[in-house]
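There's a structure below that I have some questions on.
All protein chains but one are shown at their positions in the complex.
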Amino acid sequence: MSKPAIELKNITKTFGSIVANKNVSLTVNFGEILSVLGENGSGKTTLMNMISGIYYPDSGHIYINGEEVVIRSPKDAFDYKIGMIHQHFKLVDVFSAAENIVLGIDGKSRYNIKDSIKEIKKITDKYGFEIDLNKKIYEMSVSEKQTVEIVKVLYKGADILILDEPTAVLTPQETQKLFAVLRRMKESGKSIIIITHKLHEVLSLSDKVAVLRKGEYIGTVETKNTNEAELTEMMVGQKVELNIDRTEPKNCENRLEVLNISCINREGVKVLDNISFTARSGEILGIAGIAGSGQRELLESIAGLQKLNDGNILYHDPKTGKIDNLRDKTPVQIRDLGVRLSFVPEDRLGMGLVGNMDIVDNMMLRSYKKGKSLFVDRKQPKTLAKKIIEDLGVVTPGTSTPVRRLSGGNVQKILVGREIAASPTVLMAAYPVRGLDINSSYLIYNLLNTQKENGVAVIFVGEDLDVLLELCDRIMVISSGTISGIVDARTATKEELGLLMTKHGGEKQ
Amino acid sequence: MSKNNKIHEPLFHIVKRGALPFWLSWLIRIIAIVASLIVCGVVTIILTGENPLNIYKTIIEGAIGSERRIWSLFQNVAILLCISLAVTPAFKMKFWNIGAEGQVLMGGLATAACMIYFGESLPSIVLFPVMIIASVVAGAIWAVIPAFFKANWNTNETLFTLMMNYIAMQIVSYFVYLHSNPVGSGKIGIINSTTQAGWLPKIGGKSYLINIIIVAVLTIGMYIYLKYNKHGYEISVVGESENTARYVGINVKKVIIRTMLLSGAVCGIAGLLLVAGTDHSVAKETVDGRGFTAIMVSWLAKFNPIYMILTSLLLVFLEKGASQISTDFGLNDSFSEILTGIIIFFIIGSEFFVNYSVKFRHKDKEANKK
Partner (left out) sequence: MIVAFIQRAIVQGIPLLFGSTGEIITEKAGHLNLGTAGVMYVGGISGVIGAFIYENSVETVNPVLAVIIPILTSVIGSLIMGLIYSFLTVTLRANQNVTGLALTTFGVGVGNFFGGSLIKLTNSDLPSIALSATSNCFKTQLPFADKLGWFGEIFLSYSFLAYFAVIIALLTSFFFNKTKAGLSLRAIGENPATADAAGINVSKYKYFATCTGSIIAGLGGLYYVMDYACGVWSNDGFGDRGWLAIALVIFAVWKPNLSIFGSILFGGLLVVHNYIPNLTMASQEIFKMTPYVVTILVLIIISMRRKRETQPPASLGLSYFREER
């Protein structure tokens, strides 16, 4: 049996009143790949950040090679040969790949970039990485950046590698390449911890699986002795049928017609490529896809936040039957056309709400311009705030609490509550249950269903396929900016969706 | 690390605080001010060898020791407060306008130019509106240039507005040489000293009262504008998150330019008050660094116009007091700048303890042992 490389015992970390990790213990041996599995918000990343010295645990012990250690900073982590590849890459944009790789290495005070490149080449050849070391980071694709990150920690001599959701941004081909590299590393005796919430990856790659649920450690199992059903159960607790009420769509009319839209982002990447679909009233249209496949750009272009390079977005007014083209209109122009479009963006505190403002002021965000008065009216928003707090069960000391102080679920209730209060005809919600507990999630599902029954055209961007299948009426799958299929949610299967999500991937970057 | 290394935990680590009760955050700030006053006292004792009580007494006497001094104190507070009001909307928007110095100066220059060119030709009833318009426009132009570039190309506004200050100073210098009185002296002297054309009127025989009244009105106006006006609300949203502003359809460019126009216009009024209401002259040094002090006043008051009355009073009080120390003990009058610096350092530093708390590890450890 191989030796344990790293052991965690009873690690606890809190942020204010939020418990991110509670009594977590786990062990990884040399020459072993451990998957840390858990849903979004289960505390995986926080735990790994404590091993890599970004956070400091409130209590608990860490052992490396059997000895207790204290990891106060990333530098300590490196001294113990721990290297972490963060989900959000920690690279300096204006530096070249080689400069990023040698950054922070002790040793000679002078360095010669050519010599460094030679040394780095040895590593890239050994594990089979393909990379141009002189390329600047800001010119690189996501997968190239990830390669730089991995080479960086290897160059620093890491024996324990932590990868935080490495496949979230990769195409299937790129994922396969990455896994091949990881297996080669494992064979050479390195310990690898990979954070993920994709079960098939866990099963195909790892030796052991540790499961976290809402910050609590559930247990570790050998991959060969387990299966998807067991892992899912560990991950979500007792096997839950979602049992989301779904009614048959009624009085469906075309509400929003998206015709052949394309969009090229600032980096010159075609993030939306010839997308066409129709959202109908009284129906929930789900959008599935790997994170970063163009979901955000799609919603933002409908909301008037994203300039399009091609195509049209037609809105059918339910009362007058008038058709307006929303392409390249600003949010204000869209509102002035009488289009009641509500949008719950993915970035709640960075876009949907203002964290430092209180609940009342956040209620006004959409409506403050109403009326001719020079001054803002806080009476109505205050009534609205009270109503939302009561109806949705928001836990808050009062209406004058800055929303940044509320927990994630309550923040989301405020945001969704405000968007629904505008009595929209189109409601778009991006990952509205991300990071929410079960009860809050169901509350959101119910709210979306109520909207649907009221004849609103709901567009729901989700990541949990089970939810998509049980909540939506139709599901559109996008992959690398193109539509790979639109299916009936009542008959489609998870496998079908999974296949569509990766259909076009890899053909382009 | 060697294997026999004893485990040593960090001595302390820093944690971001949740909300502090209102009184506690102000207690921290007051402690900081008291501490800074003690340090100032110590510094003064070292340099003068005087009894500390005498020193504080001198400060108070210097600031409010006579009616004339009290008037001068309030006059100075009014000007500083006016400039602080001007920079505040921009700061709330997170637009670092450190060009108030130049904007005020341009406003002052416009006022002086009107007084010189039209002082004799226009009756007061026309002259005053002309002066007001000229100063407001001049200040606004000076502020909107960097705003335009910031809005369109994200040009760094801190550096841009900073440079604009010195261009304004050179323009004033140029003007002063052109109109120096007596010719060639390099000074402009008192403008219209005989006719007093363009001088702001005395109210009840008090020459600075009109300045104070105007600034008092501006303070209330700015408070209402920022807190209750729709523009004020937009400024807060843009300052907190440009993404949110975009999301709700606020035209960020427009808000930046509009807010800087306002900021510059109020600076222009400050220039008017300085030139027409106080100095009756203009020079490169007219603003005398108040454009920078105003930034500190506004920041220390957390961008709240009402608190700014207190912070500007504090700084002017100290400045007056310290200059009294300089006179009484025969020291250079720059002494007040040293004291101001020390006090601001303390207040700036105290914000850390409002926002963060320092947790000592060994306490937890001892608790664990038990």
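All chains are identified by letter, namely A and B, in their written order; residue positions are counted from 1 within each chain.
Here is the rule we use: a contact is a pair of C-beta atoms (placed from the backbone, for glycine too) under 8 Å apart; a residue touches a chain by one contact, two chains touch by 3 or more.
Remember, predicted model here, so these are calculated numbers, not experimental data.
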Selected residue (touches chain absent from view) among B:Ile171, B:Ile224 or B:Val252: B:Ile171
Residue in contact with the excluded chain [from B:Asn76, B:Gln103, B:Ser135 or B:Thr340]: B:Thr340
Identified contact with the non-displayed chain, of A:Asp93, A:Asp245 or A:Asp488: A:Asp93
Chain A residues touching the omitted chain (full complex): 15, 52, 54-55, 73-75, 77-78, 84, 86, 90-95, 99, 102-112, 136, 138, 152, 156
Chain B, residues in touch with the chain not shown (by the definition above): 14-16, 47, 96, 98, 149, 153-156, 158-160, 162-167, 169-171, 173-175, 177-178, 184, 186, 289, 292-293, 295-296, 299, 330-338, 340-342, 344-345, 348-349, 351-352, 355-356
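What we mean here is this: only the chains that are shown with their structure count from here on.
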Averaged-CA centre spacing for the pair chain B and chain A, given as whole angstrom: 44
Residue ranges of chain A touching chain B (in the complex, touch as defined): 16, 56, 59, 67-70, 72, 79-80, 303-305, 330-332, 334-335, 343, 345, 347, 350-357, 361, 364-366, 368-369, 373-376, 405
Partner chain A, residues of chain B touching it in the complex: 1, 3, 7-10, 13, 18-19, 228-230, 232-233, 236-237, 240-241, 243-244, 246-249, 251, 364, 368
